[in-house]
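Can you read through this structure? Questions will come right after.
All protein chains but one are shown in place.
Right after this comes subunit A.
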Amino acid sequence: MAASIAKLLRPWSPGVLPVRWTRYNPYYLEPEPSKEVYRIPVTELTDEQKAAQELKAVRPIKATPSGLTSSVFSDPTVSKFVNMMMEDGDKVLARSIITQTFESMKRKQVEKYHKAPATEKEGIECNPYTIFHQALENCKPIIGLISIQKGGKYYQVPTPLTDSRRRFLAMKWLITECRDNKHRRTHMYEKLSQELLAAFMNEGNVIKRKHDMHKMAEANRAFAHYRWW
């Protein structure tokens, strides 16, 4: 009885402790995962690389995030997409959906490749990573809209977007399109592969949404001067 009360009065500590902090002191350096950097012999290092190596000897380094690997197959864009698809911290599920998506895209393209006559074989793209990057590029909007309040009313004002914002919007539109506007009994990897292949050919709902955004920006061109930065 006394032991259980003592247990309740003990200060609570979390079962899982995060290692990588969100607020690091600026003098912490980023970790370097690629093996290529460490394979360069000492004689071939440029001055900047030599300075970076010397800095690593004196400065502390941030803890590596769990999604960062030294694998040759790792792709930062794909990792970002996996993180955006992830729900409730279930990265295993999100990653498996993405790998199944790549597999299903590759299967469709390779099947088409093997059945096509020799003249058309050159035009068929089978690499799922190329298709993914190209589709994402096709979905990225060039100009965006932001809500600015002027005289009690809110106006949708066209504005340039940073690269990271464009990439974020493209990925977000892809994911929401697949989650909301498709038949509910199809698997996510099936929906994603259809949408990515369509975006690669510049068709599909996400491309349409990008074009709608561009048209709205063109229509609201008059309000562009409401933006003061």
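The rule is simple: a residue touches a chain if its C-beta (ideal position, glycine included) is under 8 Å from a C-beta of that chain, and two chains touch if they have at least 3 such contacts; residues count from 1.
Heads up, the rule we're going with is that contacts and distances are computed from a predicted model.
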Among "Aminotransferase, class I/classII", "Mitochondrial import receptor subunit TOM22 homolog", "Coatomer subunit zeta" or "Small ribosomal subunit protein mS29", UniProt-listed name of the chain not shown: "Small ribosomal subunit protein mS29"
Listed residues A:K7, A:R23 or A:K115, member touching the removed chain: A:K115
Of A:Q49, A:T77, A:N127 or A:N202, the residue in touch with the unshown chain: A:N127
Contact residue for the chain not shown (choose from A:S66, A:T119 or A:Q149): A:S66
Touch with the omitted chain, as defined above, among A:L9, A:V42 or A:V92: A:V92
Residue numbers in subunit A that touch the chain omitted from display: 36, 39, 64, 66, 68-73, 91-92, 95-96, 99-100, 102-103, 106-107, 110-111, 113-115, 126-130
